[in-house]
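Removed from the display is one protein chain of the complex; every other protein chain stays in position.
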Amino acid sequence: MRKLLMIPGPIEYESNVLNAMSIPTISHSSKEFVSIYKEALQNITSIFGSSTSEGLPFIISGSGTLGMEVATVNFISKDSKVLVVNTGYFGDRFVDLFSRFTDKVEQIKPPLGQAVEPVRIKEKLDTNEYDLMTVTHVDTSTGVRNNVKEIAEVSKKTDTLLVVDGVCSVGGENLDMKWGIDVAFTASQKALGAPPGLAVGVAEKRALNRMGKLKPNSFFSDLRKWEAVSRGVLESKGGYFGTPNVNLITALNVSLGNIMSEGLELRLKRHEKMASAIRAGIKGMGLELIAKKDHANTISAVYLPNGTDSKKFLSDTETNGVVFASGLMKEIAGRYFRIGHMGSISSSEVMITIGAIERALKLSGYEVDPGTGLAASQDSLLRFS
Amino acid sequence: MRKLLMIPGPIEYESNVLNAMSIPTISHSSKEFVSIYKEALQNITSIFGSSTSEGLPFIISGSGTLGMEVATVNFISKDSKVLVVNTGYFGDRFVDLFSRFTDKVEQIKPPLGQAVEPVRIKEKLDTNEYDLMTVTHVDTSTGVRNNVKEIAEVSKKTDTLLVVDGVCSVGGENLDMKWGIDVAFTASQKALGAPPGLAVGVAEKRALNRMGKLKPNSFFSDLRKWEAVSRGVLESKGGYFGTPNVNLITALNVSLGNIMSEGLELRLKRHEKMASAIRAGIKGMGLELIAKKDHANTISAVYLPNGTDSKKFLSDTETNGVVFASGLMKEIAGRYFRIGHMGSISSSEVMITIGAIERALKLSGYEVDPGTGLAASQDSLLRFS
Amino acid sequence: MRKLLMIPGPIEYESNVLNAMSIPTISHSSKEFVSIYKEALQNITSIFGSSTSEGLPFIISGSGTLGMEVATVNFISKDSKVLVVNTGYFGDRFVDLFSRFTDKVEQIKPPLGQAVEPVRIKEKLDTNEYDLMTVTHVDTSTGVRNNVKEIAEVSKKTDTLLVVDGVCSVGGENLDMKWGIDVAFTASQKALGAPPGLAVGVAEKRALNRMGKLKPNSFFSDLRKWEAVSRGVLESKGGYFGTPNVNLITALNVSLGNIMSEGLELRLKRHEKMASAIRAGIKGMGLELIAKKDHANTISAVYLPNGTDSKKFLSDTETNGVVFASGLMKEIAGRYFRIGHMGSISSSEVMITIGAIERALKLSGYEVDPGTGLAASQDSLLRFS
Partner (left out) sequence: MRKLLMIPGPIEYESNVLNAMSIPTISHSSKEFVSIYKEALQNITSIFGSSTSEGLPFIISGSGTLGMEVATVNFISKDSKVLVVNTGYFGDRFVDLFSRFTDKVEQIKPPLGQAVEPVRIKEKLDTNEYDLMTVTHVDTSTGVRNNVKEIAEVSKKTDTLLVVDGVCSVGGENLDMKWGIDVAFTASQKALGAPPGLAVGVAEKRALNRMGKLKPNSFFSDLRKWEAVSRGVLESKGGYFGTPNVNLITALNVSLGNIMSEGLELRLKRHEKMASAIRAGIKGMGLELIAKKDHANTISAVYLPNGTDSKKFLSDTETNGVVFASGLMKEIAGRYFRIGHMGSISSSEVMITIGAIERALKLSGYEVDPGTGLAASQDSLLRFS
């Protein structure tokens, strides 16, 4: 029996997206494919709030991890100073990444479960020392959402490029390059709604200008190469640096088409509604979220009741037909679990999720009246407008 | 109407491979997926002629271009001296790649259409100056096949690591790590028979030992990271550096299963038989191959008759239902075309291919009795045993 | 967004079943297909509780409606007297069917919502006038389940053939030819778990003997023709009367394989558990079932609260992501709706179903505390063992 995937990517994909995966592969240099690729780049541009005349959209075979590299190493040299806003596992990863390319890495690390305060960024950037900073919009490990808009207000007035890791946000949270973001990226398998295998992003003019002045220090992640491909595709001529993932880009394009059909605004509203209902159900059961107040609408990280064995809990919910993700933050791993609620998330998944948690908690001996969480979720769904 | 893809990747994929692409995505950390991933790694090990106890197999979301990087940059520092055997477009690309990581790059460049003579490599390596050398087994741009076995005989007696680009060979040509190859790689979309999107390869102990002594100078292509993933998967525990391309690895595994079912030896024999029939048909029509004598069994690059407009020719064959690839070598582009004949290639594709070329040449005014090429191909098919 | 199908067929199909639908069609007379067909016939035999040495399994392109014809007209002549146990819409349909083949049709019609009492059948059959009788195991229009086992106890002692319409039962309810059933049938799209398009059934020896003495009075539904096909296929030789639905039989075989993997007993238990939870949720909300006590485990027909507009209710639940079926019994259509809960039904669908009904009732102005039905369903799920 199919188990519902409620992890923060891969997620449940729409059937037209999955079906597109198995269309017999066409030539990567055919007109037909170039036109699909072009449409996907244009939709990416729209969804990121960029414009094709200014920004450079890119789609590269790889993953979000590759996206982190592409979005940063093209804009720094080994003398660059960088700032990492570290709100979880993927902040640590940026530090690891930068360690290979420069010696000057600094971090801001808010307490667990809290977003960064923009004022703290202002203090740093006012020193005018940083060439580039990164912020994780939603950290997949904690469900904390940073206020990118306010951060961009700060950075755009300085010479520090702002790079946003939108892996767990774009397509499910509001993110707009026009706020003053220089580079942003995500991966196909999360709120964009296509299977894993693609790094997707946009770089704006200020970043590209910076890149023009630097020597490349990588090969596959050299954005100059991919810029030529994107430009060629956008001019309907095509371009080649590596053979593109034809089937997956076709599926991504179907998913982006789904997003455009629904309308980005309605989609974000739907994510907010469903995330609210999940949080209501969680609290209705007496559980606590890791994110104190800056909750994401794409993922929730939830503390388990004291004494609950997280392995048993995850195994019980899986037997119940729902797959959740285990904790990722070393300091509290084993004490929490994570629920992805992105993409085609609807009230159906809310019911399944809260229902499965209630029953698994009961099996773990936690005292909760079955239906309590569900009632709270129902209430939230009915009130939301 | 479906056009037959006779380009050097993507190719025509078996229907069980395509169908696997659209299986609803499962969690990348589920036991079920770890077991698929493990089986794929084990099959890769076998197909490359390596052994799991010694070699390190890897499967990374990306493309052959990423494979070039992973297979080289982990084994050099900025002081390393490298040698590139350049028999076409992808030799040039290695030079470009190395230029970002070291200043000491040398090339051996045989005349167009010729493989490198192993003795020339011996002359170079005897100087004991090179840390690493690369050779393109089959250059996709020319259809020339280098004699990797003899080259390995030379390199394994020296301290120079031998890296083989097997992108257009593995699964269709004989390649065996045990000859003394240190690192080899390919991409999913060619003779391995799965859609594009994966870099696939094996690194042997001598290379891994070298890696252990060097500091990483890249991130996504850092083989240390992927080694941890492969080791974890081979131990059935899983591992994470980037979200794997679940659907594509599942499809690759189906294709590797097809290869194992057919038997690698029979598969190589079949490639040889079909390649021979295509070459016979080509010559039967009076056309000339770019590869003088070192022909690949996976691809043929063919000169067009003088005066033939290559764009019209390719468009005519496409109208006839077959897609060939245009020339890739700048010095002769426009004067030749390329036929990929990998994967599920059978006598059916030979008939279609030679038949379509005959008719298109006729339309281009070239004097050839229709049936001449086909008769030669039939003859070749019937004689081959 | 995908809407969950909670109607009594078609239902939600497992992904391996759907994927099998698009496998490139193979020859209907190939060994490969004959072997698939044979396996499907053998699994049908098992699932109906028959044995290949005695019973005749059949799979015919068509639908349950064709199944009604095949299962009856081969065993009667125009002088035959037949008895229809009429517990709903499909009882009426049997009457219509028989009217074309004989003038002597009688009915037993229990009050709406009630199963037939076996004693009433005994009274009739004791007259020894009936050549054949039909009973609808579960009437899709009411959710009433007749006690086929007790009915067979009666009929097997007489000369009346017992034909069971198992369309809404086989694979989800216990039905066993060994009870003394002479012919039973179903359709692919319900609890057998494959898309619509096949009539599926088994005829036992007593029925086949009767058939042998009669002249055929139909063509496509002439079981003599299909007997030859089934026998040929079971002997691995194949057989032809009409081109079989290759893709659908392949998909059915995958679904039958799923059933065998789960185990029929566990599958029936699961249906009972989920049906109980749905009924608990329905009652928890204060709603009433049409079936007084003889409830099916595959479908529930539910009265809407007085004053509820059924069209609005169905449209609201569909907007909520769940498709239910409207009422089918003319006398009460518009006052009730139907929930199919067959096949891969799990606690997830229970949550979705009860949750969606609660919210839609609220929208219709019915006073119910959201969560009340869900709590009752949760309780039922947790108590069931």
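As written, the chains take the letters A, B and C, and residue 1 is the first residue of each chain.
Criterion: contacts are C-beta pairs under 8 Å (C-beta built on N, C-alpha and C of every residue); 3 or more make two chains touch, one makes a residue touch a chain.
Here the structure is a predicted model, which is why all the values come from computation and not from measurement.
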Among B:167, B:296, B:322 or B:339, the residue in touch with the chain that has been omitted: B:322
Of C:248, C:277, C:290 or C:339, the one touching the omitted chain in the full complex: C:248
Hidden partner chain, residues of chain B it touches: 1-2, 4, 14-15, 22, 320-322, 344, 346-348, 350-352, 354-356, 358-359, 362, 369-372, 374-376, 378-379, 381-382
Residue numbers in chain C that touch the chain omitted from display: 2, 5, 7, 9-13, 18-30, 61-66, 68-69, 73, 96-97, 100-101, 187, 189, 195-197, 216-222, 241-248, 323, 325
Residue ranges of chain A at the interface with the undisplayed chain: 15-16, 19, 22-24
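Keep this in mind: only the chains that are shown with their structure count from here on.
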Per-chain Cα centre nearest the global Cα centre, belonging to chain: A
Interchain centroid distance [CA atoms averaged], chain A/chain B, Å: 34
Centre distance in Å when chain A and chain C are each reduced to the mean of their C-alpha atoms: 45
Residues of chain C engaged with two or more neighbouring chains: 15, 22
